[in-house]
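Below you will find the structure I want to go over with you.
All protein chains but one are shown at their positions in the complex.
Chain nomenclature is as follows: A and B, assigned in order of appearance, with residue numbering initiated at 1 for each chain independently.
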Amino acid sequence: MTYPENYRYTKEHEWVEVAGETATIGITFHAQEELGDIVYVDLPKAGTKIETGKSFGSVESVKAVSDIYAPVTGEVTESNDTLATTPEKLNEDPHGAAWLIKVRMDNPTDLTNLLTASDYQKYVGAES
Amino acid sequence: MLAACGLRSADELFTQVPVEARLQRPLNLAKGISEYEIVDYFKAQGERNGTGCASFLGAGVYNHYRPVVVDTVVSRGEFLTSYTPYQSEISQGTLTTIFEFQTMICQLTGMDVANASMYDGSTAVPEAALMALRVTGRRRILVSRTVHPEYREVLRTYAGSAGYPVEEFGYDAESGQIDLRDLETKIDDQTACVIVQSPNFFGIVEKVQQAAELAHARGALLVFTFTEAVSLGLLEPPRAADIVAGELQSYAISPSYGGPFAGIMATKDKFVRQLPGRLVGQTTDTNGNRAFCLTLATREQHIRREKATSNICTNQALIALMATVFMELYGKRGLRELAEQNLSKAHYLGSKIKPHFSGPYFNEFVAASKSRHSPEELNRRLLTHRIIGGLPLKKFYPELSDAMLLCATEMSKRADMDTLAGTFNE
Partner (left out) sequence: MIKKVRSHITQNEDLIFEVSSPGKIGYQLPALDVRAVDPAEALGAANVREAIDGFPEVSEVEVIRHFTRLSTWNYAIDLGMYPLGSCTMKYNPRINEAVARIEGLAWAHPYQPESLTQGAMEVIARLEGALCEITGLDAVTLQPAAGAHGELTGVLLVRALLESRGNPRKRILVPDSAHGTNPATAGIAGYAVQNIASNRQGMVDLEQLSRVVDEDVAALMVTNPNTLGVFEENIVAATEILHAKGAMVYMDGANMNALLGIARPGDFGIDVMHLNLHKTFSTPHGGGGPGGGPVLVKKHLEPFLPTPRLNRAGDAWTWDYERPKSIGRVKAFYGNFGVLVRALAYILAHGGPGLRNVTVDAVLNANYIRHKLRPYFDLPYDRPNMHEVVFSDDLQSAKGIRTGDIAKRLIDYGFHPYTVSFPLIVHGALMIEPTETESKAELDLFIDAMISIAKEVEETPTTVQQAPRSTRTSRVDEVSAARKPLLKWQPGL
């Protein structure tokens, strides 16, 4: 799996794509692989405030639930509603069509704790 | 076998238990007794419990006939001694019966989805309240005084433990139904749910639709409960409710001094992920055959742990199975006819003993003796006729301390009702 170069990553297996002050957030290929078949995603509504390091939702497989942790602080502007009816998209296209939320960042330059694609690649290589 | 374990005596099995934790004497319990002696003991206890009396007690536990087929079915070892159906391939019997149960509860209550049962009605109601708190994100619980008093006590224990205030609203002194004006003044924007029971504790059919409208106007949920499941065969279902949480004891479940019973919880589709308890869903196996399995398990304690919708693990499978057999035996026509018989019996009694409240009643009503006799005195006299009278209400409703709650079912005989009425009107 090649992880997109222009994304940043967390150790909790989220990815972030930053464009100006908007961050698009999702879970990584590694995360969906660990979870297995995704059956349900619980996402915050637009307007919700999220804070770096805190859980903002969850992803469920048949036998497990995983919290999703915010990689940045800000306000949710959009939630990917298509996942409500087709959660399997998260297994099929976790880095693209199955983005979870878009956030207007409080501090667009604060990406210091995030990993680059190659760092993340090493991290999950080491984990497995 | 000890040899296979490399041990010389059974005592060696317990060397792992430190001395300071060991019991150093035999248990102070009598030696085991034979089957005959066990039967003898329990028979003797049974005989001290008023057998052979006609009873007019209701108040949340009802005397209804239990068709023999019910015990025939639940006594099958494959139902009685089987485990929770986590392994779908070898539990299709249990899973199928639960799926049928869930379906019939929806048909009876007008809800979209029902779970596989709760411990009983008294714990299902607090679980429904907690669910309403989760769904609305609000804090206050409003419950009618006409909901079963012991259910309200359990609600207070559960809600109190989680730090949520429980308040009551009153009933109309004439009709015996909820006081809608009192309810209206008490609902606010922090009310998560309004809880009503119908038929209520006094046996009276409630104004459920109006209560629901008041609740919904302020963004609160309507939680509907019932203790007399037979009424579901005749009364309009609570379609305006958001959550139904009730008791199925009337469906071939022995009164058994208060338990085990089977509660139910049912709700609208949109709330299904907040519903506690087990859920059985339909699916297919690898050969494309229809099959059933436990589903949406991520709500439950073994996965969510501290974030679970509830801590429930066991449900009441065997008891719910009794109710399932009952529902299928009686069926569409039988449940209706059974309810109509209950109505007729109680109203016959109500034609001889004037009900205290004016509201429409199903198979129970409150009555006070016009004479100077207290309910306790009346019951004492009735016992001399081998009749157990109604529940004196003093214990739960001090304002009704000269009255009792009387229940008549399809098992009540006309002659006994005549004797009861005669004693009442002496």
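We take it that a residue touches a chain if its C-beta (ideal position, glycine included) is under 8 Å from a C-beta of that chain, and two chains touch if they have at least 3 such contacts.
Predicted model, so just to flag it, every value in this text is computed and none were measured.
Undergrad: What shown chains come into contact with the chain that's not displayed?
TA: Per the contact definition above, the missing chain touches A, B.
Undergrad: Out of B:144, B:250, B:316 or B:369, point to the residue that touches the absent chain in the complete complex.
TA: Selected residue, touching the omitted chain: B:316.
Undergrad: Check the options B:131, B:265 or B:280 and report the residue that touches the missing chain.
TA: Checking the options B:131, B:265 or B:280, the one contacting the hidden chain is B:280.
Undergrad: Among B:196, B:241, B:264 or B:338, which residue is in contact with the omitted chain in the full complex?
TA: With B:196, B:241, B:264 or B:338 as choices, the missing chain is touched by B:338.
Undergrad: Which of these touches the unseen chain: B:174, B:188 or B:236?
TA: B:236
Undergrad: If the hidden chain were put back, which residues of chain A would touch it?
TA: Here the touching residues of chain A are 37, 39-40, 60, 62, 87-88.
Note that in this section only the chains that are shown with their structure count from here on.
Undergrad: Touching chain A in the complex: which residues of chain B?
TA: Spelled out, the residues of chain B in touch with chain A are 273, 297-298, 303-304, 307.
Undergrad: Please name which positions on chain A make contact with chain B in the complex.
TA: 39-40, 60, 62-65
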